[in-house]
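Worksheet: one structure, shown below.
With one protein chain withheld, the remaining protein chains of the complex are depicted in position.
Right after this comes chain A.
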Amino acid sequence: MTGLKGNGAVAKPNKLLGNGRLGEKEWIMKRKIGQWAKTVLPAAALALTTSVAVAQDNPDTLNIGVFTFTSGPAAAYGMPGKQAAELMIERINADGGIGGLPIEAKFVDEAQGAEGVISEYRRMAEDPSNQVAVAALSSGNCLALAPLGEQLKMPTIAWNCDTHQLLLNDRLQYTYRPNGNTIPEFTAFVAYLLERNPDVKRVAIINPDYSFGHDAAEIVKTAFETFAPDVEIVAELFPKLGASTYQTEISRLSSARPDAIFSNLWGGDLENFVRQASPRGIFMQSQVILALGETVLQRVDLPEGVIVGMLGDGYWLSPDSQANADTVAFAEAYHKRYGEYPVFPAMKMANAFVVMKAAIEKAIDAKGGEWPTRDEIAAAMKGMEVDTMTGHVRIREDNDGIVDQVIGVTAKSDTYDFKVIADMVRYDGDVFMAPIDEEPVEWIRTLDSAFLKALPKPGSYK
């Protein structure tokens, strides 16, 4: 750049005009702008810093951003999250808010794509009145937002995204995930299947065509190689995210004659797949495992005996949930307002609010009752242990949460007109969690069949 040296000093202008160089007038103008910038910008920055401090000292409301899918096929999964957030905000505010402040939330639709989500997050984080981001649903968005959270010092609660890549390499200060990750979530399904159907020899996989689907396939294949090396993967399909039809994939699955079919399709994709696969006999032909199957139980009539889960412990009808009066009241209030009981994305969101509330209250206590800064809210989450609405979460040093894994099979209910989950097992959260700093997929290979035998059995969680 002509006129500016590498060390920032301003060089004299080159009197030769043209060929892209500055003329005298332009140079003078630049100098003036530079001088103005030197005096005015620091003053503006000082004013801004002061206003940040003021905003953090005496906020009137607790402003947060909540990121989820509210449109498109993924909204079938994202909307329960939004609805749970609305209900939790209402309940917390009715109870006096957090630290005496009512929550005010801005909802951001993740369906606009990563670029839009990043812009919204940046805009929100740059406004000092916003104090926490509950973001995001999509693993891709979480991966994109985490470095931004560090840069903009925004406490971020990854309320849903599961990818084990999120906290694998970087030690983050501001992003926390009070859930499990893909390693325990999908390894647990293999353990459950092999306990329930030990004779499985042929397995097919149908997952969405992005990191969540491919990571899950790798984890499941590694778990089979470890626990049951004689299992053959006979088909591996990755239909694109948001596909409207799965008819060809269903034919392929059917012709491969698998004993079991594993899938982590989700949202509208899962609903679509189930509606199209069911009449074509897929559920009769093979033992189907729908890792996120709990989300469709109230919408689609799944056959009995399908292995379903909820990527964690977020089942509103689990024994622990039913033993918690708060959870029962929440589920009833949710049903009354939205006409459905809260599926696990709703419970995950509700649990994220429980964690956020606990973290802010912890930070307020640590500061002797004063309102904490963003840094202090983020720091409060480190190593925190919280009783959630569906169980318990412990946040590790790497900011990843440890939650139990609940899995079962679909069964008829005497109480509800939709299938519920029976023959449940509740695996301890840390059983399948790879230790910090170990490559998690490789860690699965260190397990053995003795490890599998020591696990609780299907039907043991009552």
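Assume a residue touches a chain if its C-beta (ideal position, glycine included) is under 8 Å from a C-beta of that chain, and two chains touch if they have at least 3 such contacts; residues count from 1.
We take it that contacts and distances are computed from a predicted model.
Colleague: What is the missing chain called in its UniProt entry, if the choices are "Transglutaminase-like enzyme, putative cysteine protease", "Branched-chain amino acid ABC transporter permease", "Multisubunit potassium/proton antiporter, PhaC subunit" or "Biopolymer transport protein ExbD"?
Modeller: The chain we cannot see is recorded in UniProt as "Branched-chain amino acid ABC transporter permease".
Colleague: Based on the whole complex, identify which of A:Met79, A:Ala223 or A:Leu302 touches the chain you can't see.
Modeller: A:Met79
Colleague: Using the touch definition up top, pick the residue from A:Pro198, A:Pro279 or A:Gly339 that touches the left-out chain.
Modeller: A:Pro279
Colleague: Using the definition of touch stated at the top, determine which of A:Ser251, A:Gln322 or A:Ser449 touches the missing chain.
Modeller: Here the residue in touch with the unshown chain is A:Ser251.
Colleague: Going by the contact rule already stated, which one of A:Lys153, A:Arg171, A:Lys201 or A:Lys240 would touch the omitted chain in the full complex?
Modeller: Touching the chain that is not displayed is residue A:Lys240.
Colleague: Against the chain that's been left off, what residues of chain A make contact? List them.
Modeller: That gives, for chain A, the contact residues 70-73, 75-76, 79, 111, 209, 235-240, 242, 244-245, 247-249, 251-252, 254-255, 268, 271-272, 275-276, 279-281.
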